[in-house]
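The complex appears here without one of its protein chains, the remainder shown in place.
Labels for the chains are A, B and C, by order of writing; each one numbers its residues from 1.
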């Protein structure tokens, strides 16, 4: 390590904050401390105890139109066997070191052709997939096989054996993967295992989890479930969209989020997995929400419609399948620019972590009628 | 109180059990104790510590065919205003003192004509209603109005203001009421209050609870719910029956109960109310379950089909709308006698109490292939 | 059953209440219903839906001075082998049918001589013992042996093998037993089993539960405990009294209860058992509490000092070791008549049941400065 030349970079002239100017004697002292793997708190205190969070992640939108070709191009370039998985991951400009789309969340676009199938593995990272296009995709989780269509969403939780594929009779499929890989790595708790047979057996009737756990407010007798994630591995689009429209009939929703529903574990009413939560929200024709900000990292995919979001004062126009992120404590508001169609935003986040650990906080924008004044786009 | 002549009625000649014969000296002693509001435990120990439960309730079936006329007859005999409610309650032959259908559960059949409406009240007893016939019935719970059809089931939990009625455009309606009145009375915790205005305002869109909380594994954002009962007050028949049939596709179900699902509170995955649980079960064509017994008191209504149940060795044939009870620790098995139709049994019980207090126990019949040998009917 | 002559006993002339006068036609109708194990709700509605609870139990005080001789007399009259246990039970004048001291709680005074030991059994009823006098008493619960002194309190929860005895070197011991036998019988869930060897082995070091679980806010690693009752079977008097005095230094306590602490399960912070809770309260010299009432049934033993309680307007003077009950929804206030000594009241109750099932309710007396005007004693 090269010696630092100044230690008083973070001084603040505010009562209760560190404000110590470098002197030759102090600098000598700081260098003495370094020899003992130590330092003087007041040289870093104002840095490590900020007044409020300032995310390293940058608000970013990934246009599907731009990425799709590159995703498809990978089919010719690598085999699933060599690549493990053919995935183009999203790299937040502020988070290159950890391959994160936002905060500690990883996301990528995976493509698979009919008849292809990735090998079975498991890891401590939790995962979900959100289907973007194609017919015939399926996922197998611990022996439960699920068929998947556009806007369906499937879990492959921490520790479950899982594999993905596309039926011979299907079409090329693209889906979004979402994982907490960066978080689990940061917690230094990631384990990875390839299935000894490379593939797992389907041990239950197709879509049995949906038929067993997917009823509204009805749980099957004699099916004990105490794992920390939802036994309902698949959340289908049709009943989800239907639920949003029914809710919209009787509720004005939130001024910040319109009509928003959280996917839940039906056994507990809690989040689908301990480290990743997910939601779908509906913006009514012409709806423009007010700005708020909260802690946690959020990655959206446009499931339906078009419009724009303003994030920390910058406008991001979006269309179906575009993906964008809202970093922690970033102001954000959403607009459905369509005159007569709903817009729907799928979102996954680390909200369950923030809630479980007491780190969630939110506030609405008090000025300008609750709306940010975006810079010209 | 008249003096008892003998105190050794409950003697058992078994090690570890009380076995004290009356002597003149002991009888004098017992009478001395009575003067001090006391007694000798060994005179009652074997009675109050039985080897296993022996229910006071008697297995009983109430035929709808027999009761229906009497229920309708009440319309001419009393007004809702005078009667409070026009209800014929079911009186278990073993439980006359507490007006219970089985154990500590009350049940009755209520009739209401179009345009009629009972006044609003609330009580510490928890209630549910299961619709048997008619069109146009509704219930209002704390300002939430719900429309009701046959085999729908609605909650009016402990402490909620509630009223029932039938729309002007409807037909005469009959439903089953289920309450824990005897239990709450036994716990000496029942309070009753008539609404100061006799009726409550409808404060939300019709069926808003269903649209808000009735989606599968999706919960609305920003709707905090911490009450000890389900916010989903109504459980409709159609999705329930559909759920049973879907479960039957992928599960063999229980050898004792066929395909059985518990109605749940979607916010917690737990029972619909702390003191009363409910379930719907489907018996496939020709299905004959094995006998088991468990603690808790259970009241069934036949929602669909016909067949019979054997309860403590006695056969009870049933048809749609018949009601029958299974007392605590009574052996029971069910048979769908139809060759090509499902049979469905609605059931409510005190199972949540038994589970919460650690008093639930069950066992299967080990002999005769798991089937009771019923006495000739 | 003899035919009832009148059915309109419970009429009330209040809107929303049943108010139907008998007519010959109605009486014929009622008798028709009885043949079908049914009845008309409006004939009993006002009885089974009371405006507020009216306990069947009678406020009662049992003077130790009066009972002690009779308890000791039992030693000469019966052997533990014949009697099972030598216990004089407390019989609330309002609850003779179920051998209850108050509500659904049983209590008795047990005596044992040095060298005596009752056989091991288990049952679904939960039990506790509160030591009144003597040296050398012990209890063994599932292989854990505990030594017991005056004012110590020990659990023998639902389903645990337990036996009691007095060491050869001890003195005659008397203790109070408290059980939920009437409640578990009412729930028709009581099972009883005698240990196959009549006695169990001591499988752990003496008082190991105390040394393992009895530290303040410290739990041992690697000792999983998921049973629904406290692993800390014994609660000793000395640290309890010390805790009350420390709390009294920094808290004014409750105007209704003085300084009151609930015994808890250290693993959960919840009640010691799901069906029975216990507390110890301290009344400072001269302290006179205000009257309140709440649901639930409460049985007190005076652990220290003297004074009186006013229960539903009647004064009960008490001294050390006296036992008295407060039935559900009965007004009660306590007075320590000593000028310079604390008084301490041990209490056990069904409060955990009332809380778990949403049946707990309380209110303070608004009139007369919060104090009842007792009738002259």
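Here is the rule we use: contacts are C-beta pairs under 8 Å (C-beta built on N, C-alpha and C of every residue); 3 or more make two chains touch, one makes a residue touch a chain.
Computed from a predicted model, the values in this text were never measured in an experiment.
Contacts of the undisplayed chain with visible chains (whole complex): A, C. When you scan C:8, C:133 or C:208 for touch with the missing chain, the hit is C:208.
The chain omitted from view is touched by exactly one of C:43, C:92 or C:279, namely C:279. Listed residues C:59, C:80, C:266 or C:327: the one in touch with the omitted chain is C:266.
Interface note: of A:3, A:37 or A:168, the residue touching the hidden chain in the full complex is A:37.
Contact between chain A and the absent chain runs through residues 1, 14-20, 25-26, 29, 32-34, 36-42, 44-45, 48-57, 60, 62, 66-67, 70, 73-74, 77-78, 82-93, 96, 98-99, 103-104, 106, 108, 119, 121, 123-125, 158-159, 181-182, 184-195, 198, 228-229, 274-275, 295-297, 327-329, 350, 353-354, 356-361. Even with one chain removed from view, chain C keeps its contact list with that chain: residues 204-205, 207-208, 210-223, 230, 232, 235, 239-240, 242-243, 246-247, 249-251, 253-254, 257, 259-269, 279-281.
The rule is simple: only the chains that are shown with their structure count from here on.
Chain contact topology: the protein chains form an open path, each linked only to its neighbours in the line. Bringing chain A onto chain C by least-squares fit of CA atoms involves turning it by 180°, to the nearest 5. Centre-to-centre, using mean CA coordinates, chain B is 29 Å away from chain C. We define each chain's centre as the mean of its Cα atoms; on that basis chain A and chain C are separated by 53 Å.
Centre-to-centre separation of chain A and chain B, using mean CA positions: 45 Å. Counting partner chains per residue, chain C has no residue touching two or more of them.
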